[in-house]
Each structure stands twice: as C-alpha cells, then as structure tokens.
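Since the structure comes first, as structure tokens, the remarks are kept for the end.
All protein chains of the complex are present and in place, except for one that has been dropped.
Our next item is chain A:
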Amino acid sequence: MTDHSAAPNQKRPFWTIARKDAAAGFLFIAPQTLGIITFVLVPLGLVFYYSMHEWNVLASTFTFVGDANYQMLLRDPNLPPVLLASAIFSAGLVVLNLSLALLLAVLLDQKLKGIVVFRTLFFSPVVVSLVAWTIVWSFLLQANGGINGILAVFGIEGPNWLRTPTTAMISVVVVQVFKNVGLNMILFLAALQGVPKELYEAARVDGASPFKQFRRITLPMISPTILLTSIITIVGSLQVFAQIAILTKGGPGVSTTVLVYYLYQQAFQFNFFGYGSTLSILLFLIVAVLTFIQWQMRKRIVFYEN
C-alpha cells in the first residue's frame, strides 16, 4: 500500500486492493445495515417521539404532551399486575425451561440404543407450528377437555385451567416450555458432549460420586451455555404473544396479561398509539437492563470460556 520506492513517477491506480476491499465490505453490509436503520433504529426513534404525544386516531389529532404518557404509566392501575404477570411468566418459564432442558440433555447423553428416536421426539414440538400447538393445548385445557377427561378417569376433578388465575398462568408457562425446551436441550447436549472425558475419569479415580461429578465438573464446564440459553430464553419470554392471545386473552382479569399483550391491546385494540409507544419504551428498557445484568453476571458466574 505505502510502497514509495517503486516507480515514484508512475501514477498509482486509485483502486488499490485495500480500497477495493473496503468498497466491497460496504456493499456487502449495505442491505443489512440499511435495513437495521430503516426497520429498527428509525422506528425506535419514532416510538420515543410518539410516546411524548397524545394521538387520537378517530379525530386524527397528534399533539405534543411531554411526559404526560409517562405520568399516566406511573398511575396506570393495570401496570403493577401486568408487570407482575410478566415477571411470574418469565421467571417460571426460565426456571422450568432450563432445568427440564438440562435434565433431558443429561438423559440423551447416555449410551442407550435408540436414543436418537427420543431426541427427535423431544425436539419435535419446536417444528410444530406455534399456533397449531397452542390451539391443541387450548383444546386439551378446556374444562371438559382431554386433560380433565383423563384426570376424571382416575377420579380426580380437574380445575377449569384457563379460567382460574393461578392455573391459567401455570398453563401458559407449561405450554410454552414444552413447545421450545427442545432448542435449549440441544444446546445443552452439544455442551455436555464437549466436556473432555478425561475430567470424569480423573474424578472417578478420586472416588467422586456421579452427583459430585455433575456439580463440580459438568455445571462449571457448561456454564457459558447456561448463560447463553438463559439470555435467549428470558428475552424470548418477554416477547410471548400468540400463546396468551389464543389461550387466555390475558385473563382471567389481567392475571396473564404480560407486557407485550398489554401493549398490543392499548395500541391496536383501543387505538392508544401514544400510550402504546410509552409501553414499548418500557419493554425496551426492561430487555436492555436484563441483557446488561446478564452480561455483567458472565464475569462472576461463568467459570470457563473458550
């Protein structure tokens, strides 16, 4: 590039390899980068702008109101239960999903004949259409549906799952866990298979029990995967919408109205676009804070990273 010695009088071409490369680089990233600007960054700016306006769609007025929507947010009597429902849903989902995924991964890591069949079946709900899956569960969870029918065969009277606050929340969590736990299970399985076998042999020689081996070797060695899956699962849990819309419509009352569903109701059912945007900002802040905390935790919890 800076080859001064060679033929100083000769005019160097403008398109050096480095410049050609830079041009190619910009061309290659252009579609993705322009897309992010158009469909993510500009809308994010707009959502902030909208959140400071009172927007009446019917009268088509759009007036600046400053922080009025944020004041409204603080006084909204629905907000505490909505945030509580979101927190319960996310916490329940992450705990159940990660522990079940880890249990299944450990089982699938055993030397057993036909284990691939089990792996395929455990994974299969991931590829079943989300809405189809949710509709079947809605059918199963009806008061006179399949689950209560089977319980009744054993003389147990099941609750009206989707119409009782506690069981409605349990239902939406469980339906979501079975739908997607296969993804985390596969990631854990790959991580388990990446743990060097010598570590276990050494531990066995020292007489460590299988439980101790799991706690002292397996868990620390797969901690990067635990962190990764927990981030993916938490952020994913905040986006849950179809399951709520189909199973409970946020009810009974607001007991399963998570933040995204509340946002949808405010913006697209009641046409409160200004307030809906304020709720969007709140959702964005929650995702950002959670991600930040998890990256910070990485330094303390993750024992091993390649």
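In this section, a residue touches a chain if its C-beta (ideal position, glycine included) is under 8 Å from a C-beta of that chain, and two chains touch if they have at least 3 such contacts; residues count from 1.
Here is the rule we use: contacts and distances are computed from a predicted model.
Asker: With one chain of the assembly withheld, which option in "Glutamyl-tRNA(Gln) amidotransferase subunit A", "Cytochrome c-type biogenesis protein CcmF", "Sugar ABC transporter ATP-binding protein" or "Sulfate adenylyltransferase subunit 2" matches that chain's UniProt protein name?
Answerer: Cross-referencing UniProt, the chain left out corresponds to "Sugar ABC transporter ATP-binding protein".
Asker: With the full complex in mind, choose from A:Ala91, A:Leu121 or A:Ala202 the residue touching the hidden chain.
Answerer: Once the missing chain is taken into account, the touching residue is A:Leu121.
Asker: Where the complex has a chain not shown, which of A:Val173, A:Leu189, A:Ile226 or A:Val254 is the residue touching it?
Answerer: In the complete complex, the chain left out is touched by residue A:Leu189.
Asker: Taking the full complex into account, find the residue in A:Leu44, A:Ala202 or A:Ile293 that is in contact with the omitted chain.
Answerer: A:Leu44
Asker: On chain A, what residues meet the omitted chain?
Answerer: 17-18, 20-22, 24-26, 28-29, 31-36, 38-44, 46-47, 50, 104, 106-107, 109-112, 116, 118-133, 135-140, 142, 144-146, 149-150, 152-153, 174, 178, 182-183, 186-187, 189-192, 194, 197, 200, 210, 213-214, 218, 224-225, 228, 235, 238-239, 241-242, 245-246, 260, 263-264, 267-268, 273, 276-277, 280-281, 283-284, 287-288, 291
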